[in-house]
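Only a single protein chain was left out; the remaining protein chains are all shown in position.
Going in written order, the chains are labelled A and B, and every chain counts its residues from 1.
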Amino acid sequence: MRDLEFHSAAGSIAPPCLQQPLLETKGLSFSAGGARLLWDVSLEVRPGSRTLIMGPNGAGKSLLLRLMHGLLRPETGNVLWNGARLTAEARRSQAMVFQRPVLLRRSVFANLKFALSVRGLRGRNRSEKIEQALAVAGLSHLAKRPARVLSGGEQQRLAVVRALACEPDLLFLDEPTANLDPASTAAIEQLVLEANSSGVTIVMVTHDAGQAKRIGEDLVFLQDGKIAETGDVQQVLSAPKSEPVRAWRDGRIYLGANIETMSDKSGRRT
Amino acid sequence: MDSFWGALAGAVGLVFALDPDLMEIIGLSIRVTLTAVFFSCLIGLPLGAAVGTFNFPGRTLIAVFLNALMGLPPVVVGLMVYLMLSASGPLAPLRLLYTPTAMIIAQMILVTPIVAALTRQVVEDLNREYAEQFASMGVGAFDRLTAMLWDARYSLMTVALAGFGRAVAEVGAVIIVGGNINHVTRVMTTTIALETSRGNLQLALALGVILLVIAFAVNACVMALRASAVRAAYA
Partner (left out) sequence: MIRRIFQGVLATMIVGMLATLPAAGDEKFIIVQSTTSTQNSGLFDQLLPKFQEKTGIEVRVVAVGTGQAIKNAANGDGDVLLVHSKPSEEKFVADGFGVARADVMYNDFVIVGPSDDPAGIAGSRDVVTALAKIAESKSLFASRGDDSGTHKAELRLWKAAGIDPSEDSGSWYRETGSGMGATLNTGTGMNAYVLTDRATWIAFGNKGDHGIAVEGDARLFNQYGVILVNPKKHPHVKAELGQVFINWLLSREGQQSIADFEIDGQQLFFPNANEGSS
């Protein structure tokens, strides 16, 4: 059974599930500078699942992630966390890893210490967690190094274990491997899958179809700020039903929706 | 140019003579300035960091205000402090006029806006980088502020230096509130002013050279510290 149910603007694909979604968006829209960047996005993320968000540049993937995490406020629609409105308090059960890791100008150790201190951890409890995170990331021998002299892969590993050290229920990742070599990418994917198997729900933006197939269960494909297609990753990517996914898979430039609906989308950024 | 080289030679001679009066003057200059810069940082760093980190109404206004205060004329500050501390002023009971403390207060008023305004700039840049991550982590206001100050610490050293430069070279304010009293409130700059008015231009210039050397030494120390920090990617 699929863990995920999607309601696109075009209507629901399947009947709603019985299990309460961990995170749910309802009719999210967002515009900036007169341009509509996201339009009526509704989706559900159920506990323990791995969801991938894909789509061409400018489709609104990162924006959607930030709205789901509550870093930005939607223009219309809302985000529900365990069925209730997402609050700052609830956001503490989530964590996010950015495309370019944001590391403090401190040592590797101090970066982890800061994140845990923010969550109110002190003393031995905290040091144990730090040691653990360092071991998981394979960074124990670099603990005293300034975080920002690490390699790109090491930095991103640190960012991932720092996010996981706070024991989130849900981890957002925004193209975490976009700038990394294959070995580093594999290490990050490994960390993500391990986290998921220990119960952390994953929502990840990626550009890489290979990565999507390796990691994903469920796929949300965005095109021009709208959900174009949702479903099982393998299925959607091997036999896309929608024109945008087909175009993306074949490496074509998709123009269809633009041309069809130009009149009611005037002013939108392309 | 004779007098210029004479002044250089004179400066060297003065320093090596270790004249106790001169040492006292140099010592007081450094103490007054460092103390003023210290307290300016105590106020200016958190203030600037708060304006650079948080969004609140009136934030831009405060930033503009701080920037404008950077240009305060020292003599005006000196007069303001004089009028406050004068026996006819509201703070007369403190009995601070013509003391080093009065000079420290005047310098603080000159330096704090510089520290705050430059801190705001530094922290604002850093905040642009950290803001989303901190929002994601749910970092509280106090932790954000301290993290900004700590992570920008090497840039903020340069900020403190700018304040030090202004304070150590300042004469207009300290001569009014300090009175340039021998052995009490006479510092490098007021001595230079006095010797100039005595027509002892070479001596005045020699003292200026010493002041320059002190400022250079302090700058060199901080810059060396910063350079090692840059190598560690902390700055």
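Methods note: contacts are C-beta pairs under 8 Å (C-beta built on N, C-alpha and C of every residue); 3 or more make two chains touch, one makes a residue touch a chain.
Since this is a predicted model, take the numbers as computed values, not measurements.
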* Chains in view touching the one left out -> B
* **Of B:Val64, B:Leu201 or B:Ala220, the one touching the omitted chain in the full complex** => B:Leu201
* Structure fact -> The one of B:Thr53, B:Thr99 or B:Ser136 in touch with the missing chain is B:Thr99
* Considering the whole complex rather than only what is displayed, give the residues of subunit B touching the chain that is not shown. => 30-32, 34-35, 37-39, 82, 86-89, 92, 95, 97-101, 104, 153, 179-182, 184, 194, 196-203, 221-222, 225, 228-229, 232, 234
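Heads up, the rule we're going with is that only the chains that are shown with their structure count from here on.
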* How many Å are there between the centre of subunit A and the centre of subunit B, using C-alpha atoms for each centre? -> 48
* Structure fact -> Within the complex, subunit B is touched by subunit A residues 66, 69, 71, 88, 91-92, 94-96, 98, 102, 104-106, 114-115, 117-118, 146, 148-149, 166
* **Residues of subunit B that touch subunit A when the two form their complex** => 129-130, 132-133, 135-140, 143, 147, 150-152, 232-235
